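Omission of a single protein chain aside, the complex is shown with its protein chains in their original locations.
And then chain A:
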Amino acid sequence: MASACCPCVHVMTFVFSQNIPISSHGKHLGFACGPGDILVYETLYKQSGASGSCSSFIHEVRKDEEIHSPILRKLFNESHHIFVGLQTIQEEIPSKNKKSQFVSISKNYRSVIRACIEELQQVAVNTKDSAVCTQYGNQVSILLAIELIWNLCEVLFIDAVGALLLHLLDWVRLHKGDVDEKATHVLQSESPAEHRDYWDVVVGYVLQGRLEEVRQLLVKQATLQPAARNMFKLMDNLLSKMPFYNPGGTQTPTDFDVKWRHWHEEVDRCLQDNSFASNPHLELIAKILVGDEDTLLEHKELVGTWYHFLVTRLLYCHPTVKSTELHFYAHSCMTMFLDPRSVPEALDSILLAAFEFDIHQVIKDCSIALNNWWFVAHLTDLLDHCQLLQSHNLHFGSNLREFLLLEYASGLFSHHSLWQLAVDYFDHCPEFGRVYLELQMERIPLDTERKALKVLRICEQRQMSEQVRSICKIMAMRALRNNRLGSALSWSIRAKDAAFATLISERFLQDYCSRGSFSDLDLIDNLGPAMLLSDRLTFLGKYREFHKLYGEKRFREAAKLLLSLMTAKIAPRSFWMTLLTDALPLLEQKEVCKAKHFKYKMAFKRGGTYWWLWEEDLEVTKVELLRLALARNLAMAIVNEGTVEV
């Protein structure tokens, strides 16, 4: 199990996961940056010498590998679930309960990170591919560092209570796992007290303040050395009497101080008396208990990190440390522990900023050090909810939380699958979230109807009517091109797009004119209320009804319908000729002749149509037939009625 001593942090330059054989012979590369990727291509130009032909490929380089790792995807999904839950915490809960909720949410986030770490470690152990092993190993160390920082932030900022030291002790214990590992080996061996790691484990426990375990282990050693029994008894006594400060208890700080000083003096006396001189290990333990910094520094490999050193030092020198004093000690510990010539690593400066309670510095350093916005976005959001961030506006108007969430969500949108998570993040950015979402939604590639339906639902739920219209239009056009008129109609109904519905009806009518019969009768016969979407569509539906009536030989109703179609003026001009031609056989029908309405209206129409017929270039025979039929009909009408009313 890797410890958090030497994490790998990626600086934000472009990290190529493999050497891409783009440029041959020193050719210049051109590139274009996208939201998540970079497109790189070979240009004609060379550094020196003549330029020649180049390869015609465009390469896509991914900046952020993590989004595409299958195990880390679980991190994104689970944390999304936690994020949404956090946003919906009720406002009416009293702040005390809210704090415990925030703490539990923080723990949730951390357990998700730890689950990922475990899984990555398992896969790294089981894989045979060394490149994959290294990659996963790197991811594990980054995640360990992230969890370390998050835990510290939780202790210092979110769960800030009086028992600072106890929480810091927990923090250190959680992140220094090798002591427990060694302890398991030692305890499982036949004679634990003689195991070579035995004293390392004991000292390790002392450094972490786990004195109960130390006592239990020392008992085993004591049985082996009956001669030194008194010494062990003395040590046991000292260990059992060490006071731990618990502000929630009945002890006041002054009481504790007195007790602690008393105990500290006792340990010091034992050291001065050389009570432990014969056993160097016990002497070492005593020196640690008394808080001797030099001893601690001599055993750097057992302490491990400067922050462990810090907590141990605080435990045994300044147990009542207040949070305001923390940064002094942090600074001095770091200086003492680390090699002065070495450059502090990113992790160290981040932790130091945390000890200084400079939240903004922590976030800033993390943003620079990591190549993915996940951590800073979620942590900042949680801290914002705890109202720990002063809202100062950034130059472009939104606050820090919103900026980070927007960046993270935009990064998610560049992923072919995780874009759905990003929608919820945009929803909770009050100022710019909607604008970003609108721009992104229009650019999602839509391969299947099912995906389009999901995208549309997202847009409709947020009243993004522009986007709904444009997506429906894209899908309808595609359907139209593939001759799926029913699909096209259903898309235009969804968008309530009357213009498109008109277009579709025109297609139907054109089909009818060219072929003499309707295609897709199942659609036209069953239009239902959708017919009212556009005039043309209504006309189509009614015209089909006319054909049906004619086919059923219900001529009177057919004639009435045809007349209403003509007078209602919803027929397209190009269709009037067809309508009149359809009227031809009806004019001859006996029943129709007897219908007064029909005759008068036809006569009225006649005047208007003749004008129009002269203007158009039409088949002569048709026109003649029409004129003949109309004339005969009018004649019959006159004969029947005796008068003509115009």
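Note that in this section a contact is a pair of C-beta atoms (placed from the backbone, for glycine too) under 8 Å apart; a residue touches a chain by one contact, two chains touch by 3 or more; residues count from 1.
Definition applied: contacts and distances are computed from a predicted model.
J.: Absent chain per UniProt: "Nucleoporin 43", "glutathione transferase", "Glycerol-3-phosphate acyltransferase 3" or "CAHM1 protein"?
T.: In UniProt, the chain excluded from the picture bears the name "Nucleoporin 43".
J.: Looking at A:K451, A:K496 or A:R632, which makes contact with the chain not pictured?
T.: The one listed residue touching the chain not shown is A:K451.
J.: Given that one chain is not shown, which residue among A:H81, A:R196 or A:K322 touches it?
T.: A:H81
J.: Looking at the full complex, which residue from A:A160, A:I368 or A:A530 touches the chain that isn't shown here?
T.: A:A530
J.: Which residue numbers on chain A touch the omitted chain?
T.: 70-71, 73-74, 77-78, 80-81, 85, 416-417, 420-421, 447-451, 453-454, 457, 461, 482-487, 489-490, 519-520, 522-523, 526, 528-530
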